[in-house]
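Here the complex is missing a single protein chain, while all its other protein chains stay put.
Chain naming follows the written order as A and B, and within any one chain the residues start at number 1.
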Amino acid sequence: MPVKSLPVKVSGQGFYDVSQAAQAMVHDTGILEGLCTLFIQHTSASLVIQENADPAVRHDLQRWMNRLVPENDRLYTHTTEGSDDMPAHIKCALTATSLSIPILNGRLVLGIWQGIYLWEHRVHAGQRSIIVHIAGDVNPAL
Amino acid sequence: MPVKSLPVKVSGQGFYDVSQAAQAMVHDTGILEGLCTLFIQHTSASLVIQENADPAVRHDLQRWMNRLVPENDRLYTHTTEGSDDMPAHIKCALTATSLSIPILNGRLVLGIWQGIYLWEHRVHAGQRSIIVHIAGDVNPAL
Partner (left out) sequence: MPVKSLPVKVSGQGFYDVSQAAQAMVHDTGILEGLCTLFIQHTSASLVIQENADPAVRHDLQRWMNRLVPENDRLYTHTTEGSDDMPAHIKCALTATSLSIPILNGRLVLGIWQGIYLWEHRVHAGQRSIIVHIAGDVNPAL
């Protein structure tokens, strides 16, 4: 089936690696050449591909983004859902809601330093939902 | 036919909801499982998925973006097309030109609070063009 759900448990702001889960979903389809699209069903968490080697990259990225889009900015009028809510919506607008990654030889063609992350922008724990669409050829050479 | 045009009339800066139009285009194809891609043919208007409930979210998002990317910044050298033009190009680089959304049970799998918006970055009225590609299976279970 080409459309599946990938639930992700989160425990507050930060990056949650879904690379292995996505690779496993591609593998299970048996598709060797094609396209995998991830879509996150939220407006306060987003998707990003970032370096998977030095955790300091993600640490700095989180701090930089929090400085660019701080809580309690006097500009905000949408404040009833918590001080982290409006910043989360802005961060989503600046990052990705969908990502499409080609499949070759049965695997996502991620670069060697690329990881796929759910980027949680809210401070509380919870569960997020990514919908994954996979299409392509099981026998591309035939 | 998988590729169709979705024209959108705009009346200046702001968010124009195209969720219902996109859902209707998906419905018309009869496709039950698949992928819908929206592509905007402009470099001064973009696409964004945002909260569809409280209009204050979009109001704050617009004001925040206008503060981040103001008109009449002395950095700009591209000024002949109006003071709103170069900010519009920058805003496009920071947001999305294409969005891909899976289709399940004949509908886009939007989260309950997600709306698809054309985000107009210029101040004048006009018409914008989104191209919609829809692919998938009419009878996925067969």
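Just so it is clear, contacts are C-beta pairs under 8 Å (C-beta built on N, C-alpha and C of every residue); 3 or more make two chains touch, one makes a residue touch a chain.
Everything quoted here is computed from the prediction, not taken from an experiment.
J.: Any idea which of B:94, B:125 or B:138 touches the chain not displayed?
T.: B:94
J.: Could you tell which one of A:2, A:87 or A:136 touches the chain left off the display?
T.: Within the whole complex, the residue contacting the unshown chain is A:136.
J.: If the hidden chain were put back, which of A:25, A:86, A:103 or A:131 would touch it?
T.: Considering the complete complex, A:103 is the one touching the chain left out.
J.: For subunit B, enumerate the residues touching the unshown chain of the complex.
T.: That gives, for subunit B, the contact residues 1-3, 37, 39, 41-43, 68-69, 73, 75-78, 86, 89-90, 92-94, 96-98, 100, 129, 131-133, 135.
J.: For subunit A, which residues reach the chain that was dropped from this view?
T.: 33-35, 48-51, 54, 56-57, 59-61, 63-65, 67-68, 94-96, 99-104, 109-111, 113-114, 135-137, 140
We take it that only the chains that are shown with their structure count from here on.
J.: Mind checking the centre-to-centre distance between subunit A and subunit B? Centres are C-alpha means, answer in whole Å.
T.: Spacing between the chain centres: roughly 19 Å.
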